[in-house]
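My structure is below; once you've seen it, I'll send some questions.
Only one protein chain is missing; all other protein chains are in place.
In order of appearance the chains are A and B, and numbering begins at 1 in each one.
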Amino acid sequence: MNVENPDKKIQLQKDLFQPVDKRASQSEKISRPSLNFWQDAWLRLKGNKGAIVGLILITIITFMAIFGPSMNKYTYKQQNISHAKLPPKIAALENVDWLPFDGKDKDGFDMYEAKNVKEYYWFGTDDLGRDLWTRTWYGTRISIYIGVLAAVIDFLIGIAYGGVSGFYGGRVDNVMQRIIEILMGIPHLIVVILFILVFEPGIFSITMAMVITGWVNMARIVRGQFLKLKTQEFVLASRTLGASGSRLIWKHLMPNVMGPIIVTTMFTIPSAIFTEAFLSFIGLGIRPPEASLGSLVNDGFKSLQMYPHMLIIPSVIISLLILSFNLLADGLRDALDPKMRK
Amino acid sequence: MKKLLDVQNLHVSFDTHAGEVKAVRGVNFHLDKGETLAIVGESGSGKSVTTKALMRLIPNPPGRIKEGKMLFEGRDLVKISEKEMEKLRGKDISMIFQDPMTSLNPTMTVGKQVMEPLIKHQKMNKEAARKRAVELLALVGLPNPEARIKQYPHQFSGGQRQRVVIAIALACNPKILIADEPTTALDVTIQAQILELMKELQKKIETSIIFITHDLGVVANVADRVAVMYGGQIVETGTVDEIFYDPRHPYTWGLLSSMPSLDTDEETELQAIPGTPPDLLNPPKGDAFALRSNYALKIDLEQEPPVYQVSPTHFVKSWLLHPDAPAFEPPVNVQQNLRPMPNNFDKPALFEEVR
Partner (left out) sequence: MANFILKRLVYMFITLLIIATITFFLMKLLPGSPLTNQEKLSPAQQQLILDKYGLNDPLPVQYVNYMTNLFKGDLGLSFQYDNRPVTKMIGERIGPSAYLGFQAVLFGTIVGIVLGILAALKQNSVMDYAATTIAVLGISIPSFVFAGLLQYYLAVKYPIFPVAAWEGFEYTVLPTIALSVFVIATVARYMRSELLEVLSSDYIMLARAKGVSSAAIMVKHALRNALIPIITLLGPLAVNIMTGSLVIERIFGIPGIGEQFVRSIMTNDFTVIMGITLFYSVLFIFIVFIVDILYGVIDPRIRLSGGKK
């Protein structure tokens, strides 16, 4: 231990020992800028590499889905049997050996030369000679459209049902909960399949089929949040001050439920895209000449052995699409509601 | 008296993505055999971190002991291996946590959890350990221990669980018992019971206790000596009497005058300490408490204060004890309780320079 050491005692100027004239405000000064919930969430989201990668990928894929089909002269249903089953060929990349864009098939045979084709098909063509570049991005467009539409409808029904159930509670809630419990007991995909069997496959029927089971999840989350928030002091306080039901819902409950709702919606999109692809794959999806990523993968399987490009390109894009939505949703969950993690 | 534990210049930091949080910044204290040392301070003052560091229970990463010594019976706990530390934990030094509701494993019977340290440290076989566990549970005042050791934690009330945690902590007659706010999460009546139990058991097994709390009432009840922590540093230590009847640091004044007592009359206002604890990511220059203190000097904003010694047992880290400092009157409700301390020096002596 240190021993007293008076000669080391520093000489300090006397005027330093004057009281500081200070105000309480100084100590109450907040050193960090104040952020509202969304600014804070955005900061957290920005710090999440996965989410940012997801966001960038979604932006790129969506851009391509919108503009990709019009980047060349072909349409998604234009057939040209003499140009059937051509491998991908891209002008600038055709001389790069390791890239599969040289117009040669898997045995290294130049199909473009053999069939005397002058045009370049960037992603190749399918068995009817349709341009796969156009079809792939067109299909992506349909897949995203179905995913977002299903998520939006789920969102609306789920909030309405869950909100009513959670807000009113009591007997109303009881009955509504029993209905949900039974719906939860039914395997979703079975219902979806049966639904599509009855109503001819198309964008609308596929979306509706997914919504029929999908909203339940959202409704449960909204209800749970409402029940939890309803009993919290700030809501009780507002109630005692005479706030009306709609004011309670829109000013107090909704803003606080938004986090979990957005996260759930973000997870609905990739799962709807997946379900659509799955249905297409078992022959219940979009009918040709329309295309979706799922139906393209399905077509690709038929010529897997000879023309793998027909399978691989849509496979990669659908995987990237679902992956990027999942990454973004994961990031949003961490940013908006860390407690939802798991 | 021989020092059982001597902590010197302890620094603990946490590496977060925002930077290094200096949670404990050069803490010195010691513990004698059989005594109870209370460490008081508000949340975030570093009291819990200090004791977790003693047990080497700071999760690493992000936390680490940056500097300092923790001499236990002459051995430096900072330096010994994890294996050796395991042998000490629960045997020589054990710990009670704040929240009994979460500090027991929910899927293991209470008996097994009490038996664990017995089997590990005292090499008992299962049968002997079970017998001892029953004795221990009886010792901490759990009725019907024979039956209860087969039960799971959720079948116990909060107070009962804390008794179980105490039984676990005392299983191997530790030399030091660290109690990290053991009564904060309990009802007031249960608090009193648990405190009584701890005092009684301390006499029986002659253990030393480090008692962390922010409740000065509890301090007056259990402690022999008190260390007041603020902003990761100990700002004042002394015997209970010295801290309560002759406090010297403005933060201690603040703590005392924010505490009501029976003689506080209606006229006296309880003084809250303004502001919030310092940001330990960027600890303020000089005296960490200066910004919140009504007694701050210019030098407080410039230079860290040294430690002054008021009596053989009373140390204060504040510029107010410098001979050149103006004489301040402590707040009224502190003044009311001031008493002369027999051991005080004529005037405070500089004890230690800032390193």
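Everything below uses one rule, namely that a contact is a pair of C-beta atoms (placed from the backbone, for glycine too) under 8 Å apart; a residue touches a chain by one contact, two chains touch by 3 or more.
Keep in mind that what you see is a predicted model, and the values were worked out from it rather than measured.
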| item | value |
| --- | --- |
| Candidate in contact with the missing chain, chosen from A:62, A:79, A:238 or A:315 | A:315 |
| Which residue of B:49, B:88, B:149 or B:334 touches the chain not shown here | B:88 |
| Per the touch definition above, residue among B:53, B:104, B:124 or B:186 touching the missing chain | B:104 |
| Options B:75, B:154, B:285 or B:339, residue touching the unrepresented chain | B:154 |
| Residues from subunit A at the interface with the omitted partner, ascending | 50, 106, 181-182, 185-191, 193-195, 197-198, 200, 270, 274, 277-278, 281-284, 297, 300-301, 304-305, 308, 311-312, 315, 318-319, 322-323, 326-327, 330, 341-342 |
| Residues of subunit B in contact with the chain not shown | 55, 57, 59, 82, 86-91, 94-95, 97, 99, 102-108, 116-117, 120-121, 152, 154-155, 165, 168-169 |
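In this text, only the chains that are shown with their structure count from here on.
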| item | value |
| --- | --- |
| Distance between the centres, which are taken as Cα means, of subunit B and subunit A, whole angstrom | 49 |
| Residue ranges of subunit A in contact with subunit B within the complex | 1-2, 4-6, 8-10, 12, 14-20, 22, 24, 26-28, 31, 47 |
| Residues of subunit B defined as touching subunit A within the complex | 8, 17, 274-276, 279, 290-292, 295-302, 309, 319, 322, 324-326, 349-353 |
